[in-house]
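Complex shown without one protein chain; remaining protein chains in place.
Take a look at subunit A:
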């Protein structure tokens, strides 16, 4: 067990100002509003980093632009940038992203999570694990890991 933090002094960025969305002029109760990039970002921006009391947005681990989606195809890809190249928390962060989106998006959605290319020493290995749903399912049956993930997600449900 590593006693010191992997990245003791992360760079902390300001949070982007949040604007209230303007309501549509015509309200059709039955219309399904398409999901957009900002909505996905709103689901994940406040996820707490596993090691520091800052959100993934504040640490620029995820940005609005790091989210690619096609609502028509029910597809989203989130690219995240760990704060350091050898971050061993990369899989935990990826897992948090996956779990939050799984709980927040309609079940028709296909989600891909990946590390920003060139930002992690074992990029391919991390990506492979995060996108193997059997490995993810088994990991989430581990109570300690699930607890860690839920702690990181706690701030996002407020």
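Odds and ends about this structure:
Keep in mind that, in the parts below, a residue touches a chain if its C-beta (ideal position, glycine included) is under 8 Å from a C-beta of that chain, and two chains touch if they have at least 3 such contacts; residues count from 1.
Here, contacts and distances are computed from a predicted model.
The chain absent from the displayed complex carries the UniProt protein name "WD40 repeat protein", chosen from "Isocitrate dehydrogenase V", "WD40 repeat protein", "mRNA-binding ribosome synthesis protein nop7" or "50S ribosomal protein L20". From the options A:36, A:68, A:85 or A:132, the residue with contact to the unseen chain in the full assembly is A:132. For subunit A, the residues touching the chain absent from view are 107-108, 110, 128, 131-135, 137-138, 141.
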